[in-house]
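One structure follows; several queries about it will come next.
Excluded from the complex is one protein chain; the other protein chains are retained at their positions.
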Amino acid sequence: MSTLDEKAKEGMDDHATHGSDGKQSGAGGFIILFFIIGFAASMVLGWVIFPKLLYSQKQQPFSFNHALHVEEVDDGCESCHFFREDGSFSGTPKLAQCTECHEEPMGDTEDEAIFVEQYVTMEREVPWLSYSRQPDCVFFSHAAHVIGAKMDCVVCHGHIGESEESRPYEYNRITTYSRDIWGHNIAGFAKNSWDRMKMDDCARCHKEAGVIHTSSVQTERDACFVCHK
Amino acid sequence: MKNEHNDNPPVMKFGMAIDLDKCTGCGACMVACMSENNIPFKEDESDKLVSITWMRIFKLSNGKSFPDTDICYLPRPCQHCEGHGGHSPCVSVCPATATDYSRETGIVSQIVTRCFGCRYCMGACPYHARYFNWWDPVWPDGMEKYLSPNVSPRMRGVVEKCSFCFHRYQLAKNKAYLDGERRVPEEAYQTACTQACPAGAIVFGDLNNPEHQVHQIVKPDPKHGGRSQNPRAFRLLERLGTNTKVYYLSSREWVRRSGDNYLEHEKTGQASQPHH
Amino acid sequence: MKVDRRSFLSFVIGGAAGTALSPLPWKLMDDSSIWSQMWPWTPVPPDGEVVYEDSTCTLCPGGCGISVRKVDNRAVKIEGKQGHPINDGGICILGLSGLQMLYGPTRVKSPMKRIGERGDGQWQKISWDEAIAILTEKLIDIRDKGEAHTVAAIAGSDSGTVPALIQRFMTAYGSPNFMRTPSGRDADELAVNTLFGNQGRTGFDVENADYILSFGSGIVDGWGSPVRMFRASSLWKDKKTTVVQVEPRLSNSAAKATRWVPVNPGTEADLALGIAAVMVSRNMIDTGAVSGLSSWKSDLLANYATEKVSQTTGVAAEVIAELAKGFAGANRPLALCGRGKAQTAGSLRDIAAVYALNALAGNINQEGGMWPIPEADYIQWRDVATDNLASAGLSQPRIDGAGAGKYAQTRYLASRLADAVNGNGPYPLQVLLVASANPCHDLPDTQRVKEAFARIPFIVSFSSFHDETAAMADLLMPDHVYLERYEDVPVDAGLTQQMIGLSRPVVSPQFNTRHLGETLISAAKAMGEPMADAFPWDDYETCLEETLAEKWDTLMEDGVWVQADIDPVGDRLQLAGMDADAVQAEGDVNSFPLLLLPYDTIRLTSGYIGEAPFMIKTVADTVIKGNDGFVEVNPQTARAAGLGQGDMATLTTPRGEAQVRVHLFEGIQPGVLAMARGLGHTAYDAFLAGKGVNINTLIGPVEDPSSGHDAAWGIRATLSKA
Partner (left out) sequence: MDSALIPKGVKRCPMWQFLLGLGIMGAVLAWGVYAMLLCWFKGLNQTNMNDYYGFALWIWADLAVIAVGGGAFFSGLLKYIIGKDELKHIINYAVLIGFICYSSALLILAIDIGQPLRGWFIFWHANVHSMLTEVAFCLSCYFAVLTIEYIPLILENRQLDKVPFFHNLSHNMHETMAIFAATGAFLSFFHQGSLGGVAGVLFGRPFAFREGLLIWPWTFFLFTWSAAAYGPSFTLLITWITEKVTRKKLVKDNVVDLLAKISGWMIFTYIIVKMADTSRWAFITAPGLGQTLADFYTGNDFYGYWILFAEIILGGVVPAVILISPPLRRKPAWRVTAFILGVMGVSLNRWVMVLQVMAVPIMPFDNWALYIPSWQEVATTILPVAYGVILIMISYRYLPIFPQEVELNPIQDESPAAVEAETESTPDLQPAKA
C-alpha cells in the first residue's frame, strides 16, 4: 500500500470515526484560544528563534583596532585600502602591507602578539573575514563609487574606521552571506545606508543619487552588466 | 554626481567584424574564451549538443565534390542581436529578466544567478549561442587554481553565453575612472578571442564610433537596420531581423550565401520580404 | 480541556497565519535560492592583485612570447605577448592551454620509482637524493664495466642549454647515443649540408614573398612557427599574395590558399621537378644560384616531361605549366615543403626538389626567399675532457646507425631505435634516458617501439607528465613545466633570423619537481670525476647566465634576443639528391588498395605534449566521437565499401588494425584515407586517454635510401565494414 493510500485511508477513518461526534464539541472559545496559541507560537518561532538559528558567528583571527590605525596613518582609510594602478581596489591589506610597519611587534597587546607570532613570523596571510564581501556574481567598482561619485567609505561600510575592536563576523548558515550584506534586521528594515547591501539597496541608492540610467531594455533601469559579472 | 541627473552615458554599440578569409579555424578563439571565462569541461566533450563553447567554430562547405570542394570556418560568438530596439530574440522571452539588452553598450547580458534554467532563450536563439549547464562544473583537483576572479563560475541548471568579455569593460572602466577619463579607449577593451586570434581575423570595438576600426571595416548603415555597406560583409541570418552586431567578411560568394537562407532565385545579400 | 479535531485545526490555522506573517517562510525561500546561487561546491576564485609576467612558450618549437596574467600567486590566463617579433599578441590554441598542463592532474608530482610491473602505473614516491642515487649508481656501474655506450638518451631537441647539457652528460659519460626525436628538421639540416655544403638550417622569408608554392606544408596547420605562419597567412590576404597549396587533401592550409592543387599522395617532389623542368625548358630560371645545372638538365627534362609528371601526379599538364609560369614569373616566389607540421623527416629527394626550385627561381638569400643560415652557436663551453672509459664508449658505433656508413651525413635516426633494440642493433641498450620526448606515442609503429622499450632494462623519464613513455619507465625524475623554470629557447622553425627566447618562472614550482638542467648537474657531480669536472656550474641558473653572457641582460629585459643580419652558409645550391627513386608507401597495392595519410591540425598537438582538455573540447565530432576516432573518406570510396557517415569500420594496414568511424569528406581524393595525428593516447588523464586512434600504430617507418631518415608519408590500407 503506498503512502498515499494510507493517508487517504487514515483521512477516511478519521472522518468516519470523528465525524459523528463532531457536533458535541461546540466550545467556540477553545477554538479561538487554539488559534491564538498557534499564531503566537509561530510568530515567536519566526521572529525570535528562527533568526537565532539562521545566523552564526565567527571570531576574527584577532581583534583589529581601526581607530588606532587611522590615527597613526597620514592618508585615512586610503593608507591601507587603496586603488591599484589598474583602477582595482586593494580591499583588505595583505600581510606584506602590514609588515611595512609591523616587522617587529608594535605595542604589547595580546592581538599584536598573535599577529606577529602566528602570521608575521610564519609568513602566513591573515584569514580576515570580510564583513562586506559581495557574492561572487557581483562586480562592485570602488572606482566608480569612490572616484567617480566621490562617495564616502562610511556610506557602505559604516563607522568601521572608528571601531576599536573587531566585532564578530555574523553569517547566514544557509547562504554563507555576511549579515552585513543581507541586513541586520530580520524584517529587512535598514536604519543606516550601510545596514544592508542587497541588490535592492544598490538600486535604491542609485535612484536617490539620480544615477539610474535607462540602459536596460527590459527594466528601463541600469543594465544588469553594470554591477554583475 | 547630481549634475549627471538622467544624463545617459554615450551610446556605444560594441560589435565585431570577423574576416572569414583570414580565419583558419585554428580554435584559438575558442580556447581563449574558455580560459578567460572559466568555462568548464567534461571527460567527453565530443557531444557538441551538450558542450559549452561560447565561441564555437562551424565548418562550412560549398557542397561540391572533389576536387571542387571548398571549406570555410565560421567562428560564432553570441551575436548580441539588437533586434528591434533591443528586443533581441532571447531577451524578450526570458521570464525572469535574467538576460537583458543594454542600450549603453549594445551587449546582451546573461545573469546566471537570476536565471532559473527554463531554457526558453535557448529555443529562441537561432544561432545556438546559448548553453545550458547540464552538469555541475567540476575542475580536476588543482586546476581550479587557474580560475579567473573576473568571471563568476556558473552552477548547474543555468544558461550561459558569450558576454563580449564584458568584465574587461568593467575593469577598463575602473582604470578610466582612476585616470579621470570618461570613455574607455578602443584598445583598453578587447575581447579575449580578438586578442588571441593569431590570424588577426577578429576586430572588435564600438560600431557607433567612426574612429574605431570595426566601424571603418563594417560601415554600418543606420538607415537600413545596421546593414554593412562593405560588399564583403554579411551578418548571420540577417533576414530574420535579428540585427546582430557580429559581421562576417568574405570575398567568396558561397560563404556569404551560407550565412543566410535564400530561395533559389534570390540574390545573395538580398533583403528579406518585410513581414512585420 | 479536550483537544479535539477542531481545536487542533484552529491551532494549525493560527500557526499558519503566524508563520506567514513571520520572516521564516519568506527568508527561507529567499535564502534557499541564494544558496543555489552560491552552492558551496561551485568554486569562487579568490580576487587579488593582477600582474602580468612575460615568458616564452616552449610547448612547440614556435618560440612565441607569452604574457601570463596572475592574480596574486595564481596564473589565471596565458596571452600572447604584445610586440613580440614572432607572435605580436597572437597565440595558438596549445599556448593558451598551458595552465591546464601546469595545474593539471597528469603532472608527475615528485620523483618516483616503479614498484609494480612495467606499465602497471604503480609508483613509489622517493626523494630527489634517492632518485639521483639510483640513477648514478646504475650509471657508474655500467660505466665501470666499460659499457658506457649502452646508455642512450632521447630528447625532443638538440639546441639550447638543456639539450646541450644532456649531450654533454652523454659525452662525458662516454656514450655516442644521444638522439633527437625525428622531425622535418632532420631532412632540412641534411639538405642544407648536401646542397649548400655546410651545416645549417633554412629560413624562409615568408612575409616578403609574393608567390607561395607550398608542397603540402601545413601553413596554417602548425608548420614552422605556427603563429608566425598564421600572421603571414593573413598578411598574404591583405597583400593579395598568391598562395598555391599542393596537397592530396583539402587541409585548412589548402582551404586558405588562393589555389588548391590536389596531387597524388607522395608525388609532390615529382610535381616540383615537373615545374622545374618547365622552367628550365622555357628558360625561366636564374642560373646564378645553382651549380651542376648542365649535367642535371638533361636528366630533368628527360625524366620530368610535363605529360609524364601529369601522369604521375594527377595534376593536369596545363596546371603544371601555369604553376611554372606563376612561380617563375613572380617577383619574389617561394616554395615550401615538409608535409603538415613536418613531424617526420621525409626523404632527401622531396626536400631537395623544392629547395632546387627555390634556387632556380633565384630566391636564395633574397628578400622573400630561402635563406640557408647557420645554427645558433652561443653555447661555447669548454670541451669535455674524456677519460678512457668515456673514449672507449664514444668510439663505439651509434645504436641507430647514424653518422656512419651509408648514413654518414645523418645526425640522428631515432626512428631506427626500435629496430636496433629489437635485435638489429650493434649491441643491446642497458639504460635509456628520455627528456621532452614521448617515443612510445610519437614514433611510428608504436607497438614495435613499446616492444623495444620493454627490452631496455632501465628507463628514466624526465617528463613532467605521466605520458606513455613515463608509463614504461623505471624511474621518474620530473622536470618543472615551462612556466616554472628558466630556459633559453633558441628558435629556428624557419625563421630567417637567429632568435633566442627566455622562459622564466611565472609561478613557483607546484610540485616536488626539479629542473632537468639541475638534475643533470647534480647527477654529474654525484658521479665524481671526470663527470663532475664537465659540469663546473653551481646550478643551472648560473650555467644559463654564464652561457648567455652578454645576451642575458637583453633576455631578462626583453624576453627575446634577435640577430637579424646573419651570414648565410651558402649562396649557391648544388643540384643533388634528386636522382633517388620516390619513396613508396609501405604495403602491397593489391591487398591494400587504399592509401592512408596522416594529417596534422593545429587543434591537436605534435611532439611530446599531450592535448589539454580545452584543446580536445575544440576537436570536431567528425574527428572524435566518444572514444572513437574517425578516418576521412571520400564519399565515393565509402560508398564502394558500403560505408556511410559515422559507420564503424575496420582500418587495416600492413602494420596494424584499428576500429574507426567513417567521416565522409569531399575534400579528399577518392581512394585516399586521412586520419588526424596526435590522438590515441593511452596515458595521461581521462580527458585524453583512450580518445581516437594513434596513427603511429598503423604506420611504420620507411627508410629514405639516401639518409636513413623515416620518409613515410602514408601507408597502404583497406577499409571494411566493422
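Letters are used for the chains, namely A, B and C, taken in the order the chains are written, and counting of residues starts over at 1 for each.
The rule is short, and it goes like this: contacts are C-beta pairs under 8 Å (C-beta built on N, C-alpha and C of every residue); 3 or more make two chains touch, one makes a residue touch a chain.
Computed from a predicted structure; not experimentally measured.
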Touch criterion as defined above, residue of B:M12, B:M55 or B:L74 at the omitted chain: B:L74
Absent chain, residues of chain C that touch it: 29, 32-33, 35-37
Touching residues (missing chain, whole complex) on chain B: 47, 49-51, 58-61, 74, 81, 83, 87, 89-90, 92-98, 114-120, 122-128, 130-136, 155-159, 236-237, 239-242, 257-263, 266, 272-276
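Just so it is clear, only the chains that are shown with their structure count from here on.
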Overall pattern in which the protein chains touch one another (line/ring/star/complete/other): complete
Reference chain A; chain at largest CA-centroid distance: C
Which of A-B and B-C has more C-beta contact pairs: B-C
Centre-to-centre distance between chain C and chain A (centres being mean Cα positions), rounded to whole Å: 53
Averaged-CA centre spacing for the pair chain C and chain B, given as whole angstrom: 33
Interchain centroid distance [CA atoms averaged], chain A/chain B, Å: 36
Residues within chain C bordering two or more other chains: 37-38, 44-45, 47
Shared-contact residues (touching 2 or more other chains) in chain A: 86, 88, 135-137
Sites on chain B touched by chain A in the complex: 1-2, 4-6, 8-9, 85-87, 91-92, 94, 97, 100-105, 107, 109, 111-114, 150-153, 163, 166-167, 170-171, 173-179
List of chain A residues in touch with chain B within their complex: 83, 85-88, 135-137, 139, 141-144, 147-150, 209-219, 223-225, 228-229
Residues on chain C engaged by chain A in the complex (per definition of touch): 1-8, 10-19, 21-24, 27-28, 31-32, 34-35, 37-38, 40, 44-45, 47, 49-50
